[in-house]
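Only one protein chain is missing from this complex, and each of the others stays in its spot.
This part shows chain A:
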Amino acid sequence: MDIPTDTPPTPAPADDARPTTTEQKRTARGATRPGDRIFLGLSRGSGIALLAIMAAVAAFLAYRSSVALADNTGNFFTTFEWDPAGISSDGKPVFGIAVLVFGTIVSSIIALVIAVPVAIGIALFISHYAPRQLATPIAFVIDLLAAVPSIVYGLWGAIVVAPNLTGLYSWLDDYFGWTGIFEYEGGAPRSLMTVGILLAIMILPIITNVSREVFLQVPKMHEEAAIALGATRWEVIRMSVLPFGRSGIISASMLGLGRALGETIAVATVLSPAFLIKASVLDYGGGTFAQNIASKFSEADEYGRDALIASGLVLFVITLLVNGAARMIIARRKEYSGANA
């Protein structure tokens, strides 16, 4: 790509130091003309600015969190309360993220459990099952699913979906209530389960798109070999497509997980929060990091905001780790598969 720098500088004869050759050498090197230097500087500067923004996000969040944590009288990781104003403890701020960790993880796991199989199914449908003419429009529909704003999902989830879930929940309670997980007392089903279902719909597109890309990269030879051996379509998929795509599916799921962990407004709209941990996922209550920030923000004073920022920092670190791991898996795969060289 960078042709000029690839050519070795022609060794100029020592006695022949005409100004033109040095001129040519300098221009051939690329970034020595003023225009080039400015442009390279600008574009490299933007890249550095991007890194600086990421660093600044971490730094500022950490700084404000340290302000909040210094005065916290509860244990930040194990306290089951969110009371930075200290209303119930004579002005001493008490807050902890235990409930939020629980709610965030539970709702994201529910979302993944529902979304991953469906997304793999859709990805396979697009890559291997759908008639050719259908595949593109279907991929487009999935993209539209991704384009719907989360607040609209929230509105739809709260007003349309949630009332429709009471029947399903009482059925689950009847047959699986004994597990303790699926106990349901009745009432508006604005619970972690509902949140999980909604999140599943919201992360479906990203998991589908990434897995579909991977499925389409499966070497044709593998599939044709399986077909030649008399495999049915499912056997082709099980023996050549899925093994090839496994790491892709894993990283796609982790990207989806990243989305689910940080989803704010849809959760805040659907969940009726309560700061407690319950085994039952069908009853109201619980909370997630992002939802807690959105719901508590408007009535928080400045110290309360710092406390929320502290919980945001934890969310930031978690999503950073999840996304980073997912990207690393994808990058490693690219290196050895050679499929998209």
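Throughout what follows, a contact is a pair of C-beta atoms (placed from the backbone, for glycine too) under 8 Å apart; a residue touches a chain by one contact, two chains touch by 3 or more; residues count from 1.
Heads up, the rule we're going with is that contacts and distances are computed from a predicted model.
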Among "Membrane protein", "Phosphate transport system permease protein PstA", "Paraquat-inducible protein A" or "ATP synthase subunit a", the UniProt name of the subunit that does not appear here: "Phosphate transport system permease protein PstA"
Contact residue for the chain not shown (choose from A:Leu155, A:Ile181, A:Ile250 or A:Ile277): A:Leu155
Footprint left on chain A by the chain that the document does not show: 1-4, 27, 30-31, 33, 35-36, 38-40, 42-51, 53-54, 56-57, 60-61, 63-64, 117-118, 120-122, 124-125, 129-130, 138, 140-145, 147-156, 158-160, 164-168, 171, 201, 204, 208, 232-235, 237, 255, 258-259, 261-265, 268-269, 290, 293-294, 297, 302, 305-306, 308-309, 312, 315-316, 319-320, 322-324, 327, 331
